[in-house]
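Shown here: the complex without one of its protein chains, the others still in place.
Here is chain A:
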């Protein structure tokens, strides 16, 4: 039989397209999706109707205008929407730099659906949740070893919330020393995640932003000029979103400490560092890890997640409480924090499912496996870096040496020569079943894109992504319109976005849309 020849270099892909109505359009009066549990007749006889127990002014007289839809139709609708979503399980998700998209082990997803976790109430007596508390404690121990910190809280429900908790601890620490009023500045860098600056501002701090030197490192001289008796803290990622590791980081933390500030470490980019280097040795007082990034919990459309927050012994009293600790009698207990604690940042004990997932992932890898993760992530990144620099129109500003787990690239040359922008490429990549993200604002690197290949992807996966970018670069130079008018194989065509910023036209709910949109007059179709 003749072998069928197939060329896999640039994948033939068309996203699912269902022309799915908005759910309110599925409404058919009288249909039902589910019948909730009912009141037994004896109860109804004993207490009467619910309405009798609601003060007259608080009775809702007309049911909410939700759609009425049969169960199969609801299921079909949401399954279609899921098929119109390109999760990382479905594509080579290296295009979402700074977010560490990696393989989500299915065993972990299975484990978190165990009723012995899903049906736990957070206020149960500690004796009835010893297994869960042991998982919290074991993860705490592992995190301490990975970071060199002395205690972890898993309460923050994202990296942003962990940053907020750290900024809160900075404030509480200086308040406890009587310097709260005086120390009103937090220093960060322009290549940090926007949440670093934003969360410090939430805590009332003035933000000082350092720009990089010509090689892309945070500028040490600028830091020396910025610190003063007003410095409350310094927050930085290392490597930053450029993938450049600041080898002088210990000098930075020393400078801030000498000025009396706290150094806190955004470890959202920790994947390439596991088992290689730690927050403690670099001189940080606090750090956090995103369990939904480095520790293989899924991102779930944007949460729920966990920003595991670690501190040195000195800052432990400031952590949000309670913490899980192992008591002398071998029981796991919840210990409330003292008067210096920032209190709480999220209800209960954070996202327990994510804690379990991260613990399971660490147990699947061990110390050797975690180091494999770091090394292969960096290997994959440098392989990608090497290949992308060979694509016409692409470059990587700043130092030419190796990068850690990601790189911020630039299409400046391609844009200058063809008019095709990085946003155009975002849309065109969808046509090949691949996600591609530009970068955080501001675009210090012109026409940026940030790729982070992590350890999860094979050489063939990386080659597929590279070849898609090569293909698009070739298109930009030969037939740019096909890139500029993308997407072509997506669920939808390009949005007409003008209404999104116009208060008269934006429609944030279906009911607002019905009010603001006018049907076309008859005869004008």
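Convention: contacts are C-beta pairs under 8 Å (C-beta built on N, C-alpha and C of every residue); 3 or more make two chains touch, one makes a residue touch a chain; residues count from 1.
Heads up, the rule we're going with is that contacts and distances are computed from a predicted model.
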Among "Glycine dehydrogenase", "NADH-quinone oxidoreductase subunit K", "Probable tRNA sulfurtransferase" or "ABC transporter substrate-binding protein", the UniProt name of the subunit that does not appear here: "Glycine dehydrogenase"
Residue touching the undisplayed chain, where the options are A:67, A:260, A:446 or A:480: A:67
Residue of A:50, A:258 or A:327 in touch with the missing chain, whole complex considered: A:50
Chain not shown: contacting residue from A:10, A:220, A:333 or A:376: A:376
